[in-house]
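Take this structure, written in structure tokens, and hold onto it; I'll ask about it next.
Complex shown without one protein chain; remaining protein chains in place.
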Amino acid sequence: MRRTLALLISGSIVALGVTTLMLTGTLSDAIRPVDYTLRTVRDTGAINAVTAILFDYRALDTLGEATVIFAASSVLAFLAPRSSASMLSVRLSMLILYGIAFLLPFIMVFGFGTIVFGHVSPGGGFTGGVMLSSSVVIFAVVYSVGGQQSYVLPILVKKYVENAAMFVFVSLGFIGLFSGGAYLANALTGIPLGEPGSLLSGGLIPLLNIATGFKVGMGLALIIISLFAE
Amino acid sequence: MTTSQFPVLLIAIPLMLVPVAFFVSQAKLSVRGFAIASLGLVAMLAYAPLVAALGFGLVLPLEARMGGWGPELGIVLMLDPLAALLLPITNTIIVLGAAIGFPAGERTPIPYFPLWFLLAAGSNGLIVTSDLFNAYVFLEIIAICSHALVAYRGDGYAFESAFKYLIAGLIGSAFILWGIIALFAATGALSLSVIVDRLPGAPPALVAAGFSLIVAGICVKLAIVPFHSWKPDGLTGAPPSSAGAISGVVLSAVLVLMLRVLVGLGGIGGPAQTLSAVSPFPVILTFLGAVSVVVGHSMALVQGRLTRMLAYSSIGHFGAMLLALALVTPAATAAVVFHGANHAVLKSGLFFLCAAAATERGTDRITGLSGYLARRPLELAACAILMLALVGLPPTVGFASKWAMIVEVVRAGGIVRALLIGGGSVIAVVYYLRALHTMIWDGAPRQLPDLGDPRARVTRLALVVGAGYTLVGFVGAGFIFAVASSAVSVLLGGPQ
Partner (left out) sequence: MLAPTILTGAIVLTGCAFYGLITHRHMIRLVICLNILDSAVLLVIVLLGYEPDAAAPIVRQADLQYVLGLPHALSLTAIVISACTTALMLGYAVRVHRLRGTVYVDRLTRWRG
């Protein structure tokens, strides 16, 4: 009964969708979205168009999604029980322990690099933040064997970093409000945009990148470690 | 800063308060006093545009361009009269709900006040934004906060409710995201005003698909009948104060999105955009609304728990609003705005009363609350007034808005719809009277607890505010309706 109903509903969804597709044809006659690529350099000083959109043109969306991560991480951090610590019951071999110890600095440096160079190369606060969080998580997985709760960072430190990053992000927006006339403004604030392609360019974009990177990194690490602890 | 940037304060200040509250708590200071005070400040800010527009000649809409980019490149926040009318209501409900639901003593499994800050930021953002994708982001913030507020009591039932609520909310969001992307593919824009401008050149099938997906997603979020089953379950395990905030704040914010989309794309108020003329969507909305009215009110009749009864009654109310919206006339839409604002106040007032009662008795079963109101004249009066208003009887603001809705519906030729809305009220009389009767007369009146608990005082304050609005609003109904009408006319692009 339920299967028949489900088949009917999903079948009609597919049928309606395909009909719309056939009626629309190729999207060639649809109106093309505005192309940010060519104006990015002039407007923002960043040469990575995706980063420029995320942190300048549509920065409020980014603030919103960073808030989503923040909310999820704080809820999950409270949900997780404090006691359970060990994730694996097996002892890892020496090779893994030392191999990870060798690799971790590189992962973290790569993550930081992705954040800092987010406006001149592929990357940005989100991708770099995910790399940072993965290094934290790897550390927790590998070195918290055997019941000792030796996470790389205590939860409280992560929460401090996350909250401070959120504070910085919102405050950076207020700079634009008070000196440029618009919240989260970049070029309008009079901050020099720098020479496109160099590290010190893009006005506020690198700073927002760094704030987002720390927030995402700590937030995701909190989420994943809390889920482990569950 | 200029005045036009005001709307962003309503989003940025609550967001800023989250880390500040964390640092306050780490400094071993009282988070509670700080949080309530700052939420109160945000609520006062939310009153500012309405007061300034009515008393000091501030011209709405305030248009805040984020980062200085226009609607084609960036995000534009638009504080129009519709937002100015609803923002004070939602923010007042938030501060009262946060004060009433505060879990005294026990350790909560979830951070309590940051969630209310984020709820304030998300709902204010959804009310003022004019960008569809930005609205989606705010919807998700609201979803996460509100279901966490459902779960904060931390027992199995609460988590069960939260899970059901979250699944339903995310299905609704997925519909909305699909619709937004379809509109983006058709018109290449995300800002609602730009989309409306570009409609004539866009592929009609894709526009219709995007529009109906967004409306379907909003119907899931508003718990219109085929998608309603999450709501009573989601609110039953919740603390009643959170349920009040969800009914008042979340549903109002989603209703604003619904109105914006319907006015922009659905062709309310004129033949300019003729989506209503070529597609069967008014018929479908009428059908859904009619079923919601019938199912909502009759299911409320058989509920034994106060929260579930109120939740089902909300379904009936939103069904009635959908019936009026489906007429696609500006006057009926104005009546819906009026009724939506009233419903938010009245329903959350009753939920707050329910929160106080459930805290004292440990249950929200109507039989378990017998005699609760017997020796509490203030609560009794407020409860009676709020229930009268929800039924739609004079001398209350609920009567005024329901009357306005019925008059506009009849004027537009929908006799059957008017009968349905009236019939819903008749059923509502039965279940509210039964609940009131039980809560006054049945059972022996017990000893009254002392009022040392500050939450009880806040509840009384909330009830006084709600009942006061109900009575004063009846006197000033014409005025509020005029504000709602001007809100709709500005939404339609006309003069204020």
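Read from first to last, the chains carry the letters A and B; within each, the first residue is number 1.
Please note the rule applied: a residue touches a chain if its C-beta (ideal position, glycine included) is under 8 Å from a C-beta of that chain, and two chains touch if they have at least 3 such contacts.
The structure displayed is predicted, hence computed values, not measured ones.
Undergrad: Considering the complete complex, identify which of B:Ala185, B:Ala208 or B:Leu285 is in touch with the unshown chain.
TA: Looking across B:Ala185, B:Ala208 or B:Leu285, the contact with the absent chain belongs to B:Ala185.
Undergrad: Touching the left-out chain: which of B:Val42, B:Met78 or B:Val137?
TA: Of all options in B:Val42, B:Met78 or B:Val137, contact with the hidden chain holds for B:Val137.
Undergrad: Taking the full complex into account, find the residue in A:Val75, A:Val116, A:Ile155 or A:Met218 that is in contact with the omitted chain.
TA: The missing chain is touched by A:Val75.
Undergrad: Which parts of chain A face the unshown chain closely enough to count as touching?
TA: For chain A, the residues touching the absent chain are 2-3, 5-7, 9-11, 13-14, 17-18, 21, 26-27, 33-38, 40-41, 47-50, 52-54, 58, 61-62, 64-65, 68-69, 71-73, 75-76, 79-80, 120-122, 126, 196-197, 216, 223-224, 226-227, 230.
Undergrad: Considering the whole complex rather than only what is displayed, give the residues of chain B touching the chain that is not shown.
TA: Residues 133, 137, 140, 143-144, 148, 151, 155-157, 159-160, 162-164, 166-167, 170-171, 174, 177-178, 181, 184-185, 232-233, 236, 302-305, 308 of chain B touch the chain that is not shown.
FYI, only the chains that are shown with their structure count from here on.
Undergrad: Inside the complex, what are the residues of chain B that reach chain A?
TA: By the definition above, chain B touches chain A via 1-2, 5, 8, 11-12, 15-16, 18-20, 22-23, 26, 64-69, 72-75, 108-111, 114-115, 118, 121-122, 125, 133-134, 137-138, 140-141, 144-145, 148, 182, 184-189, 198, 201-206, 208-209.
Undergrad: Quick one: which bits of chain A touch chain B in the complex? Just the residue numbers, please.
TA: Touch residues, chain A against chain B: 16-17, 19-20, 23-25, 27, 29-34, 36, 56-61, 63-65, 67-68, 70-72, 74-75, 78-79, 159-160, 163-164, 166-167, 170-171, 173-174, 176-178, 180-188.
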